[in-house]
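Missing here: one protein chain of the complex. Every other protein chain is in place.
This part shows subunit A:
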């Protein structure tokens, strides 16, 4: 029986991708509503009046917003192929690191991508510190979730998608395979996993998009 499921997303949003992958892992069918964020639909604004963002999962007409909240909702509603660990401590760790990823790592990498000169050097140094913590979390594991992709892999998935794109555009190495062997391997394993691979947004379009996003930052005066 098909669920009444709708996902509002954009073609490239890494937060939306988390949900696309989660739904795939759970084997769930759903309708997609592709949004243009420069021209948000009535429905988007109705379902997410507070943040006016994607992704939004609408289940039986009821909206759930915020990607990490949606991931937990999906995991709690459909019990097959669990995304989060059962053990309370392991669960707490997964949630902690996901938050760290969104609040600190993403910021430092975005800063490294968009800044220049001294500011960029500082952002790179901060990134390096952040990545060291993540590298440690992969000790003895193929994925953050263990043998299979789980919540934290999905939460960090944007790294596997975007870092090489940022590196290409900036001509910068952010995740050196020698310094971060486990993380580099994870990025490959994640990207090449059949569930993930088929749903990756087209790379050339992503490069084009992020080059354009970087432009306004380049025209700022270098300090």
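Basically, a residue touches a chain if its C-beta (ideal position, glycine included) is under 8 Å from a C-beta of that chain, and two chains touch if they have at least 3 such contacts; residues count from 1.
Going forward, contacts and distances are computed from a predicted model.
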Name of the absent chain as recorded in UniProt (options "Aspartate aminotransferase", "Ribosome biogenesis protein BOP1 homolog", "Glutathione S-transferase" or "Large ribosomal subunit protein bL32m"): "Glutathione S-transferase"
Residue of A:91, A:142 or A:214 in touch with the missing chain, whole complex considered: A:91
Omitted-chain contact residue, chosen from A:69, A:172 or A:199: A:69
Residue ranges of subunit A at the interface with the undisplayed chain: 50-51, 59, 62, 64-66, 68-70, 72-73, 76-77, 88-89, 91-93, 95-96, 99-100, 104, 133
